[in-house]
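Of the protein chains in this complex, one is absent; all others appear in place.
Moving on to chain A:
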Amino acid sequence: MTIAVFFGCSFIAFGPAFALFIFTIARDPLRVIILIAGAFFWLLSLLLSSLVWFIAMKASNDKDQQLQRGLLIFGVMFSVLLQEVFRFAYYKLLRKASDGLAALSEDERSHISVQQMAYVAGLGFGIMSGAFSMINILADSLGPGIVGIHGESQYFFLTSAFMTMAVTLLHTFWGVVFFDGCENRRWWVIAVVVALHLLVSGLTFLNPIYEGSLPPAYVILVSMAVWAFFSCGGSLQNIQQFLTCWKNDAGSEVAS
């Protein structure tokens, strides 16, 4: 519960997202707006799912611990489904806006491609999801206390930070893949994304047995990263070109 823990955990949890924001999003105003709107859509989905959970909780017996835990699990599942519904709704909105922009511009093309919008939207979802999960924990880590004093795990902050980072990046990749599936009408892709999201959230029910939740989440993260890379046009050839050109031109970087 020191400054070191605070900074360490915040950098672990938000470092990649922050870097992605600074290097790819901050310069383009349209992307910033799409990012914030994505965060807003995630927030809406959270609001609705909390409402449902709250009603269910209030309507049930307060004292029954098992029931409350069951309701919480139901709340989590419902929230995941609602997040994906809102992701789809955001896709529809962006599509319409993109078509509008393209119609108005001179060469009938939009300034921003669907893949870029998918990436930014996914990152928006991820940043908001991570922030809501982690910020209160980070604020608490600055104050006095001993982690796990009653016998719980002493790695609470660290595992929260790693899980937050995983979830943030996962949302980004899911966004890319999801939008790609919607664009090309491949509905099985959407089903897989929803299933994976449910899986990752479901695995967190195993906490504090962190071996059950963190490594699988990271395995899924890596596979999603590869899938997203290939779905938006990347290939082994691209990577090769990127690396060789980079070595050849000392000063310049070639985007693949």
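One rule holds for everything that comes next: a contact is a pair of C-beta atoms (placed from the backbone, for glycine too) under 8 Å apart; a residue touches a chain by one contact, two chains touch by 3 or more; residues count from 1.
One rule holds for everything that comes next: contacts and distances are computed from a predicted model.
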Protein name as given in UniProt for the chain not displayed, "Isocitrate dehydrogenase [NAD] subunit, mitochondrial", "Transmembrane channel-like protein", "Protein RAE1" or "Presenilin": "Presenilin"
Full-complex contact with the absent chain, from A:S129, A:T172 or A:S231: A:S129
Absent-chain contact - pick from A:G75, A:P216 or A:G234: A:G75
Candidates A:A37, A:L93, A:V147 or A:C232 - the one touching the absent chain: A:A37
Residue among A:I22, A:L51, A:A89 or A:I239 touching the omitted chain: A:L51
Those residues of chain A which, in the complete complex, touch the missing chain: 28-30, 32-33, 36-37, 39-40, 43, 46-47, 49-51, 53-54, 57, 69, 72-73, 75-76, 79-80, 83, 101, 104-106, 111, 128-129, 131-133, 135-137, 139, 156, 159-160, 163-164, 167, 200-201, 204-205, 207-208
